[in-house]
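With one protein chain removed, the remaining protein chains of the complex are shown where they sit.
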Amino acid sequence: MKLRNKEECRLDLVSLGEVMLRLDPGDMRISTAREFRASEGGGEYNVARGLRQTFGLKTAVVTALSDNPIGRLIESLMSQGGVDLEHVRWVKYDGIGRTVRNGLNFTERGFGVRAALGCSDRGNTAVSQLKPGEINWDEIFGAQGARWFHTGGIFCGLSETTPAVAEEAMKAAKKSGVTVSYDLNYRPSLWQAGGGKSKAQQVNRALMPYVDVLLGNEEDFTAALGYEVAGADENLAHLEHADFQAMMKKVKTEFPNVAVVAVTLRTAKSASRNDWGAMAFADGAIYEAPARKDLEIYDRVGGGDSFASGLIYGLLEGREIAWAV
Amino acid sequence: MKLRNKEECRLDLVSLGEVMLRLDPGDMRISTAREFRASEGGGEYNVARGLRQTFGLKTAVVTALSDNPIGRLIESLMSQGGVDLEHVRWVKYDGIGRTVRNGLNFTERGFGVRAALGCSDRGNTAVSQLKPGEINWDEIFGAQGARWFHTGGIFCGLSETTPAVAEEAMKAAKKSGVTVSYDLNYRPSLWQAGGGKSKAQQVNRALMPYVDVLLGNEEDFTAALGYEVAGADENLAHLEHADFQAMMKKVKTEFPNVAVVAVTLRTAKSASRNDWGAMAFADGAIYEAPARKDLEIYDRVGGGDSFASGLIYGLLEGREIAWAV
Amino acid sequence: MKLRNKEECRLDLVSLGEVMLRLDPGDMRISTAREFRASEGGGEYNVARGLRQTFGLKTAVVTALSDNPIGRLIESLMSQGGVDLEHVRWVKYDGIGRTVRNGLNFTERGFGVRAALGCSDRGNTAVSQLKPGEINWDEIFGAQGARWFHTGGIFCGLSETTPAVAEEAMKAAKKSGVTVSYDLNYRPSLWQAGGGKSKAQQVNRALMPYVDVLLGNEEDFTAALGYEVAGADENLAHLEHADFQAMMKKVKTEFPNVAVVAVTLRTAKSASRNDWGAMAFADGAIYEAPARKDLEIYDRVGGGDSFASGLIYGLLEGREIAWAV
Amino acid sequence: MKLRNKEECRLDLVSLGEVMLRLDPGDMRISTAREFRASEGGGEYNVARGLRQTFGLKTAVVTALSDNPIGRLIESLMSQGGVDLEHVRWVKYDGIGRTVRNGLNFTERGFGVRAALGCSDRGNTAVSQLKPGEINWDEIFGAQGARWFHTGGIFCGLSETTPAVAEEAMKAAKKSGVTVSYDLNYRPSLWQAGGGKSKAQQVNRALMPYVDVLLGNEEDFTAALGYEVAGADENLAHLEHADFQAMMKKVKTEFPNVAVVAVTLRTAKSASRNDWGAMAFADGAIYEAPARKDLEIYDRVGGGDSFASGLIYGLLEGREIAWAV
Amino acid sequence: MKLRNKEECRLDLVSLGEVMLRLDPGDMRISTAREFRASEGGGEYNVARGLRQTFGLKTAVVTALSDNPIGRLIESLMSQGGVDLEHVRWVKYDGIGRTVRNGLNFTERGFGVRAALGCSDRGNTAVSQLKPGEINWDEIFGAQGARWFHTGGIFCGLSETTPAVAEEAMKAAKKSGVTVSYDLNYRPSLWQAGGGKSKAQQVNRALMPYVDVLLGNEEDFTAALGYEVAGADENLAHLEHADFQAMMKKVKTEFPNVAVVAVTLRTAKSASRNDWGAMAFADGAIYEAPARKDLEIYDRVGGGDSFASGLIYGLLEGREIAWAV
Partner (left out) sequence: MKLRNKEECRLDLVSLGEVMLRLDPGDMRISTAREFRASEGGGEYNVARGLRQTFGLKTAVVTALSDNPIGRLIESLMSQGGVDLEHVRWVKYDGIGRTVRNGLNFTERGFGVRAALGCSDRGNTAVSQLKPGEINWDEIFGAQGARWFHTGGIFCGLSETTPAVAEEAMKAAKKSGVTVSYDLNYRPSLWQAGGGKSKAQQVNRALMPYVDVLLGNEEDFTAALGYEVAGADENLAHLEHADFQAMMKKVKTEFPNVAVVAVTLRTAKSASRNDWGAMAFADGAIYEAPARKDLEIYDRVGGGDSFASGLIYGLLEGREIAWAV
């Protein structure tokens, strides 16, 4: 996997995805809270923000927002996050949210036996209406220059048009020698009205030929790509490492362009205590992160995105896969 | 105007309208805030809540909500408000808000030269999809009994179907001897995509024959009903009282069933200081509230609804119009 | 144990007890905090609230409050909780709290080695002055209908008159076929000025003949009913299950009307980590809940009431005892 | 009026009165708030605190508190206020507040047309049970030394025993040459159950012979001392200055020991805007403070106590009466 | 006054000055608060932020920060403000703040008769140690391009070295055709240890030859430049407009390069109500802003900077002076 030089690129990474306003009731439940803390979030965007805040890289997000105070609040939050906003597409608001909106995500963190709970309200958002031809990818990847492009299965599940935008972006990335990563991130709610798992698999598989680094959690490879994993029980909690490794090899065999396949492994003992781990398959070998048992969890949301940003950071810095994982 | 007896009715008033989750950034601006306080609100609902909280009457709201944590938060807030929720219609959520949602309303209060600012996000809400036949009005007005029914121009602007629901309710109310009030509440954003002012006027005028008590602010009678007021300048701020009275008489002439026409009069000297007043026309006479100059304003949102609940309270208690105003 | 039909009853459960304003300093200590979060609570009431909020049943509380802003705040909180307030008795306030008051409960949650700490201020409350003849139990249980009645040892310890009110309610319940549950909930502070444990035992034992379902924690059966448990050490922490079972059988032998005896088993390893369990004795058999080890605790207050509401829910729904426990 | 030397006294002022925990809902109403800010307050104590915080003098409070976390919170707040707590009497708590309690005061500040609203809950407090002989006044005034003693009509209205405590303290003060001030502070709720205004007047008049500086607002002289003021209408708002002066002279004639009579004059145009003024009568002359029109009010509670602390500061520092007022 | 074209410049404005962490106790006093809200601020920076946030221009700040969590918090706040941070100079922290620090500014807003109160803690800050040669002005003004450069009397009062940095920047600006503005902003605390007013006047006057737009409030022209204004009384509150105009003409005569002289006029009736106005002298004429009487004030800090950003915006957009004022 050959990366572009830092010197010739204005940006280290460009991410394509939805950015929602997250409203968090703190220690309370959504349905009984009276105050909410606002932040911004979105699977693909989080990777760009993590690379900027934790690792100091220059990153940008490509997304669309409707131009109302909610959108401007999301802009303020992203601005605070340090991610470049030059390529955010602003869409005129209709005053009531019938034709275009911004996504909202009410999320409570969970505690002990009370699991985390999310409620996203992201229908008809500006970004879900994004269509090919609206973003000048050649300007971004070519004229300005970027080393890495990241998107994933959440963005591609937003609407009928977003997979085509992702494909357009990936093709432009490949043309400019930009490395492409994809996080499968299967969200049943996004697909249920439009074909379910089989549609998700069809969409994701069509994009695989452009992908250099493929990420997912235990369930994603089955749900979002259709791989059968031997020995997987209902909730996949006890999947054997050997079976995982066999599956990762199958991915590599079917899509030889994929240089790295990485998977996060999480066991939630309670909402407040998780075991975390991760594995990657690259160069014909398996690299496993140290198992972290009984991690105290403050807020689990975005844990997979954090892993992605860490892995990508390692690869962007030219570190060994083992270090990156 | 003859009212039903209190004894034969389970409820004093039933209101039909949308209830949104209001998110309020306190002293901050929406677009730079990081915390929001949650409450519930909606023009028609506010009247039922005011009658319950301030005046101790038994009131109910007829609305629809999508069954997700946001909807349950609105339920919790309405429950706190003491309004009867038996006739709330719960609609299954699709997980992402593509087909059905709950309304949100980000509102900042303004201060001094900074005007109040609202951003409603109410497209595709459950209540906007309400259709005739879905609410058992005969049960509400007949079997259980109610003395008063209130709805208004916000509900009727939500969608193509809501005016028919209002009409259905009004007809049932009339059948059971229930008094009907209607607050014009013209909101341009609701109508702009579906015919604008002329459509609003057509919808509102079609409902006038069922209305006993008609309410509005200075602009509503012109924008939402089409009455030309002599001497009105652009922003209607300097409308003479005499011209107002002439207009109210015209309303009464055209719709003789309307027993009371009432109008609120507000001059915003700044977001923090307003002059307030009100007038009513009934029994051929004009009744004017004492002019309140330089009222200190904490939050102006819902001021018209407060007036409506006060007026209706006076009438429900059998007070003089002059007292009620 | 035969339950009344849901169809013939307006309410699933009616609870009789005190509702206090809880003031919670969050992560701080009461004596050094500067801000408090307000909620409502009371052992018997909590059961009604849990059945309403967690399980969606229709429940009501019978209590008395003094009519001042503190009482109205408690009303607002109960209203938010969804519990029916029609039978709350409002007592005129004297302006200073000499003759009648509302109960307050300052409670800090504890953390790690710092135990939870409560300070209740409930002398001379309206509810402690409740007397037989003031509540129309026949209206509640008969005319309106209820399936279950719940009260307990906290209410009966409030004053000299409350045990008679509980007895009056239980008799009325029995007359209308309403199932009766009683949570022993021994609180030393309530009894110390009026006879201590022996008085508590006398009061509680006198009510046992009306009880269908009896609940308590490890200490309650000894302190509040006077049963000696073989093998119990000072703090009862290591009580053997077998001894417990023997004691539950003794209860059943003495009061054969008691259909179900249930006990909660808690070991507090720290304020933040507890082992929880529960057992019930019914139909001559012991049913034990799965032992939950090392539960992360956010706030332990009301844990016993939660157990009661869960158990009662199971029984009201016609589930097996084993499921209910 | 001759004052003791600063050098021979450990304290500048000692105040005798109740200190309550104030719970303030911020911009919200008590009955709908969910969070309260805690502070401490009490008419007599406020004077000691103002002299300490605003003017840097050494002051102490004599009061009684029940020893529970609420009392310890009041202690923490007073400690923050810098007032000496050596002479606070701690009384054992009974665990529930039947025999002894600490006073609570829920107060909302009001805004615009919404007046301030208070709800005190101070029945059976430790301080109301204070009896003569329990405080070692000779130690305080004699051995340790103090220049000024302050108490007032709130303390004397707490119970049957508190006037005797005030008298005991005043006598001891006189014996040691300590100046005595008394703020009439008539609170109807304190007196209504025990004789009303006439009892208040009897109690207050009996203490007048010990008083050097007498303070009150417009209503206090009539309600708490029984002086008829010519020209006073119902709410005393338009009392002429000349009539006030006549009344002050009458006080002086009847109680020639009173060296200074001072009265605060407030007109509340709204809860947020007040006109403030004050007058004093001393040495046969009237001294009037500059009238302050349209003061913006954040929180009016304790305004009279602030005036008292300012006046006393001026006198303690040996300033002219005119300056002090 | 000729401005550079927007097309040839990456930035609309570059500001040079200190950015401090502001800690605001909300409605409380600094010395009794227990919570503070953090924001960033600094006279020169505020102009860049206002142009970015209110007017949407591209602006940057040149400053220095010590690299510790406080500096990173200031960075996060500026990032949220949208101001470009590429030219912030980061200086290694010594772990305790002996050799280098970041500036802090505790500020309370005042209310009514309580004036605003600030306490800055800005000794030995990184920016006060800035020296000529450390910033690459030719890169900023030449290679990247900027239309306007702004600095002022606060920056120049920070230390012995900052005036030379300002001069270096102004010379570079002039070389690249960049317009230069200077806000006199006299702060006595900054100058008192190093020569007082006369030193301030010497420093400011030395920079005047490079200034195109000069700003100040009523006092600044006297204190910071040494102009005597006829008719000025002690606090300058009643300065006649004619006298002001005479003074502005004197400035223009002495420094003919100054194209625009602008002054803000504020009368603080209370901390919560101010009269505001402004005047500018340009092209031989006086332009006066509409007098705004009785403005409600939430927070007055930064009012002069807001005026500067508005004026500069008007000029950058090519508007008339009258519009800009």
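A, B, C, D and E are the chain letters, set down in written order, and residue numbers restart from 1 in every chain.
The rule is short, and it goes like this: a residue touches a chain if its C-beta (ideal position, glycine included) is under 8 Å from a C-beta of that chain, and two chains touch if they have at least 3 such contacts.
All of these numbers come straight from a predicted model, not from anything done at the bench.
Trainee: Missing chain touches which shown chains?
Mentor: Counted over the whole complex, the chain not pictured touches A, C, D, E.
Trainee: Just name the one of E:R72, E:R114 or E:R273 that touches the chain not displayed here.
Mentor: Among E:R72, E:R114 or E:R273, only E:R72 touches the chain that is not shown.
Trainee: Out of E:G97, E:G177 or E:G303, point to the residue that touches the absent chain in the complete complex.
Mentor: Counting the whole complex, the residue in contact with the absent chain is E:G97.
Trainee: Kindly note down the residues of subunit C that lie in touch with the hidden chain.
Mentor: Per the touch rule, subunit C residues meeting the hidden chain are 27, 32, 111-113, 270, 272-273.
Trainee: For subunit A, which residues reach the chain that was dropped from this view?
Mentor: 80, 292, 295-298
Trainee: Given the full complex, what residues of subunit D touch the hidden partner chain?
Mentor: Touch set of subunit D with respect to the missing chain: 76-77, 79-82.
Everything that follows uses one rule, which is that only the chains that are shown with their structure count from here on.
Trainee: Calculate how many whole Å lie between the centre of subunit D and the centre of subunit E, each centre taken as the average of the chain's C-alpha atoms.
Mentor: The answer is 48 Å.
Trainee: Once you find the CA centre of subunit C and the CA centre of subunit E, what distance in Å lies between them?
Mentor: Distance between chain centres: 64 Å.
Trainee: Can you give the whole-Å distance between the Cα centres of subunit C and subunit D?
Mentor: 43
Trainee: Residues of subunit E that touch two or more other chains: which are they?
Mentor: 80
Trainee: Considering only which chains touch which, label the overall pattern as line, ring, star, complete or other.
Mentor: other
Trainee: Which chains are in touch, pair by pair?
Mentor: A-B, A-C, A-E, B-C, B-D, B-E, C-D, D-E
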